[in-house]
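All protein chains of the complex are present and in place, except for one that has been dropped.
Read from first to last, the chains carry the letters A, B, C and D; within each, the first residue is number 1.
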Amino acid sequence: MTWILENWERFWEVTAVHLRLSIVPVLAGFALSIPLGWFASRSAKARAVLFPLANVLFTIPSIALIVITPILIGVKILDEINVIVPLVIYTVALMVRSVSDALAAVPGNVIAAANAMGYRPLRRFLTVDFPLALPVTIAGLRVATVSNISMVSVGALVGLGGYGQLFTEGYQTDHTEKVLAGLIGTVVLAVLADGLLLLIGRLLTPWARAGR
Amino acid sequence: GSGNNEPAPTDTIVVGSANFPESRLLAEIYAEALSAKGVKVSKKLNIGNRELYYKGVQDGSIDLIPEYTGVLLKHINKDATEVGSDEVYAALKKALPQNLVVLDKSAAEDKDAVVVTKQIAAQYSLKSLDDLVPYCKDLAFGGPPEFQNRPDGLSGLKAKYNCEFKEFKSLDVGGPVTVAGLKDNTVQAANLFTTDYAIKANEFVVLEDPKNVFAAQNVLPLINEKKASQQVRDTLNAISRKIDTKTLLDLNQKLAGPDKPEPEKVAKEWLAGAGI
Amino acid sequence: MIEFRAVTKRFEDGTIAVDELDLTVEAGTITVFVGPSGCGKTTSLRMVNRMIDPTSGTILVDGRDVLTVDPPTLRRGIGYVIQQAGLFPHRTVLDNVATVPLLSGWDKRRARTRAAELLEIVGLDPAFGKRYPAQLSGGQQQRVGVARALAADPPVLLMDEPFSAVDPVVREDLQNELLRLQAELDKTIVFVTHDIDEALKLGERVAVFRKGGHLAQYAKPQELLSAPANDFVASFVGRDRGYRTLTFLHADVPVHPVATAKLGERITVADWTLVVDEQNRPKGWLSGVDGEVEVGEDDLVSGGSLYDGSSLRGALDAALSSPSALGVVVDDAGAVTGVVKADDVIQALAKARAAGEVPK
Amino acid sequence: MIEFRAVTKRFEDGTIAVDELDLTVEAGTITVFVGPSGCGKTTSLRMVNRMIDPTSGTILVDGRDVLTVDPPTLRRGIGYVIQQAGLFPHRTVLDNVATVPLLSGWDKRRARTRAAELLEIVGLDPAFGKRYPAQLSGGQQQRVGVARALAADPPVLLMDEPFSAVDPVVREDLQNELLRLQAELDKTIVFVTHDIDEALKLGERVAVFRKGGHLAQYAKPQELLSAPANDFVASFVGRDRGYRTLTFLHADVPVHPVATAKLGERITVADWTLVVDEQNRPKGWLSGVDGEVEVGEDDLVSGGSLYDGSSLRGALDAALSSPSALGVVVDDAGAVTGVVKADDVIQALAKARAAGEVPK
Partner (left out) sequence: MGAWLFDPAHWSGPTGIPVRLLEHLGYTLLTLLIAAVIAIPLGAFVGHTGRGGFAIVGLSNALRALPTTAVLILVVLWAGLGDFPVYVALVLLAVPPIMAGTYAGVRAVDPMAVDAARGVGMRESGVLLNVEIPNALPLIYGGFRGAALQVVATATIAAYTGAGGLGRFVFDGLALQEFGQMLAGAVLVALLAVLVDLGFAGLQRLTVSPGLRPAGTGGKR
C-alpha cells in the first residue's frame, strides 16, 4: 500500500492505461457478440459452429495471440491494437454464449404477444427481446469485464500491460510491494467495474426487482 | 512512464527498454539526459525481450534503446563468432541494418555468466568453468529458454569446455526465478548477468570463463539513424564515457535496495552526480 | 366478421392441426372455440392474425383476405390476448397498454392518456399504471392484457385461454367483465377455452372442435346442451346438460304467496313460515310447530338459494335447496315477493319445449 | 387420526396464515380443505408433517404430538403428494417410487419390488418404471406422485392440490382412482384443493377455510350444500347447491314403463316413443305422429342424458334433458329399463327431507 501512496502518479498512470486497455475490448467485444449471439440463439447450426469455435479461440494462449496479431493484421509490434485484438477475441468468445442464452431465455409468450401486436423484427429485437435479455447478458458481461481486466496484464509483454508493468518490474527487482500494488489495483478495478455493471444492470432493469 | 498510442511526432525520440531493471535504468538515464538538453523525449519502457523490442526499433515504434554489444550482434547475426570487446563492436556496426546505428560503446559490461552458489562452489572447489567440467553431467543448469541453443550458451559450453549438463531447466532471463532456482537447489548452476546485484546479495560465485564462451557485452545506445542528431549523439556518448561496470553494479545495488527506488529517481541522481 | 373458408393447417411434421375448417364469426359477437387439448383451437385462432399461415384455404376479416395484408399491419388492427397475459415484464402497466398506439405512431402523451382510459375501462385503478406486471395479481394482469389488446380500438379481438391461469373466483369476475365490455364496445371476439362452462357462459355461439382439427358442432350454447350433434359433443358438454339448459330459459314461473313472519313476533305456525327482517328480506324458515311461539333466531332453518327472476335454473335451484321445497323469490332490493315450486319449473320447461323454445 | 388443537401459524413477516385452528381428521377418511387462494390450506397441511412448524398450538397424529418427533422420521411415516407431483427428474419412475423405502433402510431389491407393485396399484403399467418423469404425461406423473407417497404404506396421506395441473378429463380419472384407492387401502387422507367440485366429490368431510386462516365450516359435503354456516360458505359452494345436494341422495325414484320401438319397425305412435337398437339400448325419441310410420334414423330426436340409478341428480338431469321430459333409465349394460319423471324426483327429495336425510 505504501508503494501506491508514494508513487501515486505512476500508479494513476498505469491505472489509466489498464482501464483503457480493458474497456475498449469489452465494448468492442460486447458489440460484436450481440449480433453473433442473436444469430446463435436463432439457429442450432450457428450454435454448433460458434460455440466450439469460441471455446478453441479461448484456449489460444494470450502471449501467442499478441505475437501473431501484428503479423496477421499488419500493424507495428508495439501497437496497443496487439493487446486489444486478442482481448476482443476473448470477450467475444465469452459473450457469444451469454447473449445467445439470454435471448433464448426470453419467455415465448412475451415474444408471441409482441408479434401479435404488430412489431416488426428489428424493433422487436431492440425494444423487447434485448431489454428482456439484459439481466443474463449483464451477468455475462460482468464475467467478461472482470476477466478482461485480469488479462490486460499480459500486455506487459509488449510494454503495454497497465498493472502488468508493475508485475514485471516488481518481479524483476524482487519488489513484492509493487506486485501487490498491481494485484490490488487489478482486483479493485475489477470489483469496481463489476459493481458498476451491477448498478447499471439494476438501473436498466428496474422491472427485474419489481414484485414479490 | 509508459507508452501511449499516438505516433510520436517526428522530432520526438521514443526511448525504449527491455523488461529488466538495468535496461530500464539505462533508458531512464538516456531519456533524462536528452530531455535536459531540450530534446523531446517520450518513453516506452519494459518491452518484453529483444525479440519483441528489436522489431519495435525496426518498425519505428521506438527510436532509442540501451543495448549490449555481444547479444545484439548475435541477435542480428546468429553466426557471429567475435568475442573480444572491440571486435564485437566493430562487427556489430557492420551488421546493423541501414536505418539503425549504435553510438560509442561504454566501458560497462554486463555479461552472461555461469553462476553457482557458495556451497556448490565449495563442494566441488569451483572457480572457473574449467573446474566445472568433470561435474557437468551431475548438475542441473537453469537459464532462459534461448540459452539452450545459443552459441554463447549451452552449445558454446559444450563446444569449448565439453561440458554437458545432466538437465536444462528453462527459467527466466537472469531474473528472480533463476535466483530462486539456485537458492532452492532446483538447479546447481545457472545463467545470470554479471552486474546482477542478486549475485552479491546471495553470495553466488561467478565462474571465470577462460575460453570466452560469453562474448563482450558493452553497454551502448542503439538508435534510429534519423533521430541521431549531433546533439543526441554527443549527449549519449557523454553518458557512455561515464559508465563502467562498477557504475552498473552500484546502480543495480541501489535499485535492489530496501527502499526499492524507481529507476527514474536513481537515474536523475546519477546524472546529477556525474555532472551530465 | 371473420370467415374461415376451407382452411387447413398442416405443420411441417405432418400434424394436421386444422382440417378444412368452414366457419363464420358474426361481427359484434363473442364466438368461443372449445375442445380437448391439441384439437387445433389455438392454431385456428392464430391463423386469423397470421401468427400462423394456413396451408390452404382463405381467411377473411371484414371481407379482406388476411394473406393480402402485411402481418405487422394486420396485427395492429387485431387485439390479441393470451394466457397469463404475455405482458412485457420490462414495461410499466401503462406502457404495456400504450404499446400498440405507440407502434402505430401515436405521440407518447396521447398514447398514455388513452392507456389510462383503458385501465379504467377494464376496471383497474389508473394508479396501477406505474407498476410493473410482476407487481400485479394474476387477475389484474389479465385485465391489463385485455386493456392492451383494446388499445388501438380494434374491431376484432382474439383471446386464447386468457383466464385459465387465475383462480375460479377471479375467473368469474373476469368473465363478467368481458361480457360487460362486449356489451359496451361491440367487438367481434373469438375466445378459446377448454372449459365448457366458460364457453357456455361467454359464447353467443360455440364451436366445438375435436382432435385432428375437425369442427364437431358450431351452434348456440343452448343448442349444444339440448341437441348435441353427436356423442362426442354430448360427452364433452358433460353431465348436467338438462339442468344447464335451464340457464337459457327465461319462461315465467308462477310466484305463489308465502306466509311470512318477523323475528320476535308471536305466531302460530301450521306449515313452513318464511321469517323476514324489517326490510322484508329472508332470514330463514320456521317449520310447522304446535301452538303459539315467539319467532327466535335459533328456531330458524337456514334457507336455500334465492331466485331473482333470472332463468329457470335459478328458480329450480331455489326450490331444490329450500328446506320447505319452496324457492324464495326476491326483488332487486332483496325483499321477498313470493315463492316458486319445482313442479312449476318443470311445467314451464315442458311448455317451453312444446313452444319450440328448446332447440332440438 | 389427525388433531389440530388451537393451532396458529404466524409467519415472520406478520402474516397470520392459520388462526387458532381446531379440527379433527378421522382416521380412514378423506378430509378436504378448500378455500380461496391464500387462506392457509397449504400451511395447515404442511404443519402436519412439520414442513412448517406452528407458532402455537398442538398437532397430534394418531395421538402423538408431531413436535416430539424428528421431522425426517415423521415425514417417512406420512405420505405427501404435491401439485405437479414434484417428482425427482433425475430418477426413474421406479426409483422415485422406491425413495421412501430406501430411505427407511429397505434393501434395493425389496424397495423396487414394492415400487413395481405400487405402480400397478395406481393404475400404471410397470413398464413405465424405467422411464424418467419428463417422459410421462401430467396425469401419469400424478399417479407416480401418489405411488411414491404410498410406498412406505403410511397410515396418513397429505395431498396438496395434487390434480390441479392436469386437464379436466384426466383430473376426473385421477379423482375416481383416488376414491377407489381409499376404499381399498383405508388411509387417512387430507386433501387440499380450491375447487369446490373436487372437494364435494372427494371429501367425506370438507373444511372450508376463509382468508386469514379461519375455519368457516367443517362438515359433510351435503351439509355444506344444504346448510352452509354463513354467507361466505354459501357463496363459496356456489350456485346450484340445491341441485348438487341431489348428488348425495340415493332415494328410490319410481321407474315407469315406456313405449319402445326398433329402427325399421312400422308403428303407430300417439305419444313419445323411445327408439332402441337390437340390444335395447336407447337411440332417440320419436314424437307423436299421425298414422302408421316406419321408424327411421332421420325422424329421431336425440335423447338427453341417461340415468344409471346412481343419485337423484342423475335422475333429475335425465328427465330435464330429455325432449319427452322422460328420463331414460338404463342398466349396467346400457339397456333401457324404463323412464323417470322430474316430478317423482322432486317428491323423492321431499320425502328424503321429511325423513331427515337432508341435513339442515
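Heads up, the rule we're going with is that contacts are C-beta pairs under 8 Å (C-beta built on N, C-alpha and C of every residue); 3 or more make two chains touch, one makes a residue touch a chain.
From a predicted model like this one, the values you see are computed outputs, not experimental measurements.
A.B. asks: For the chain that does not appear here, which of the shown chains does it touch in the whole complex?
C.D. replies: Those shown chains that the absent chain touches are A, B, D.
A.B. asks: Of the residues A:A31, A:V56 or A:L126, which one touches the chain left out of the display?
C.D. replies: A:V56
A.B. asks: In the complete assembly, which of A:F11, A:Y163 or A:W207 touches the absent chain?
C.D. replies: Final answer for the missing-chain contact: A:Y163.
A.B. asks: Which one touches the absent chain: D:T8, D:S37, D:T55 or D:Q84?
C.D. replies: D:Q84
A.B. asks: So one chain is hidden, and I want to know which residue out of B:S170, B:N212 or B:Q231 touches that hidden chain in the complete assembly.
C.D. replies: Per the contact definition at the top, the residue touching the missing chain is B:S170.
A.B. asks: If the hidden chain were put back, which of B:A107, B:A180 or B:I276 would touch it?
C.D. replies: Looking across B:A107, B:A180 or B:I276, the contact with the absent chain belongs to B:A180.
A.B. asks: Need a quick check: the contact residues on chain D for the chain that isn't drawn.
C.D. replies: Here the touching residues of chain D are 49, 51, 71-77, 80, 82-92, 99-100, 103, 131-135, 148-149.
A.B. asks: Kindly note down the residues of chain A that lie in touch with the hidden chain.
C.D. replies: Residues of chain A in touch with the missing chain: 52, 55-56, 58-61, 63-64, 67-68, 142-143, 146-147, 149-151, 153-154, 163-164, 167, 170-171, 174, 176, 179-180, 182-183, 186-187, 189-191, 194.
A.B. asks: Residues of chain B in contact with the chain that isn't shown?
C.D. replies: That gives, for chain B, the contact residues 49, 51, 142, 144-146, 148-149, 169-172, 176-177, 180-181, 183-184, 186.
Here is the rule we go by: only the chains that are shown with their structure count from here on.
A.B. asks: Chain pair with the most contact pairs?
C.D. replies: Top of the contact-pair ranking: C-D.
A.B. asks: List, in ascending order, every residue of chain B touching at least 2 other chains.
C.D. replies: none
A.B. asks: Under the definition above, what is the set of chain A residues touching chain B in their complex?
C.D. replies: 3, 7, 10, 13-14, 17, 67, 76-80, 156-160, 165, 168-169, 171-175, 177-178
A.B. asks: Which chain A residues qualify as touching chain C in the complex?
C.D. replies: Per the touch definition, chain A meets chain C at residues 107, 109-110, 112-120, 123, 128, 131-132, 205-207, 210-212.
A.B. asks: Quick one: which bits of chain B touch chain A in the complex? Just the residue numbers, please.
C.D. replies: Chain B reaches chain A through residues 1-5, 16, 19-21, 24, 44-48, 52-53, 55-56, 59-62, 175-176, 179, 198, 255-256, 260, 262.
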